[in-house]
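Note that one protein chain is taken out, while the other chains of the complex remain in position.
What follows is chain A.
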Amino acid sequence: MNPLHDEIKQLIIQSLNLEDIAPSDIDTDAALFGDGLGLDSIDALELGVALQKRYGLTLSAESEETRKHFASVRALADFVEANRTK
């Protein structure tokens, strides 16, 4: 178990007010948006702000790369690992 995966799941739950969901309910490889967890575009923006604050990342809202990083918890963790400044 990668501790960063769990940390990002916690961040998702807190920043998006997912009241009734536990970290173990989020599949590390499942899609976060659309069919998977069912999050929407406002959640994507919210999560982007939370990740920038926590890890000191720089994100571009429009780029295709960003879209790939937000695909799943695993993709986000890989991105954070490679780009974090704090």
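Basically, a residue touches a chain if its C-beta (ideal position, glycine included) is under 8 Å from a C-beta of that chain, and two chains touch if they have at least 3 such contacts; residues count from 1.
The working rule: contacts and distances are computed from a predicted model.
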From "Na+/H+ antiporter subunit C", "ABC transporter permease", "3-oxoacyl-ACP synthase" or "ATP phosphoribosyltransferase regulatory subunit", the hidden chain's UniProt protein name: "3-oxoacyl-ACP synthase"
Identified contact with the non-displayed chain, of A:L4, A:L18, A:A31 or A:L57: A:L18
On chain A, residues whose C-beta touches the chain left out of the figure: 16-20, 38, 42-43, 45-46, 49, 52-53
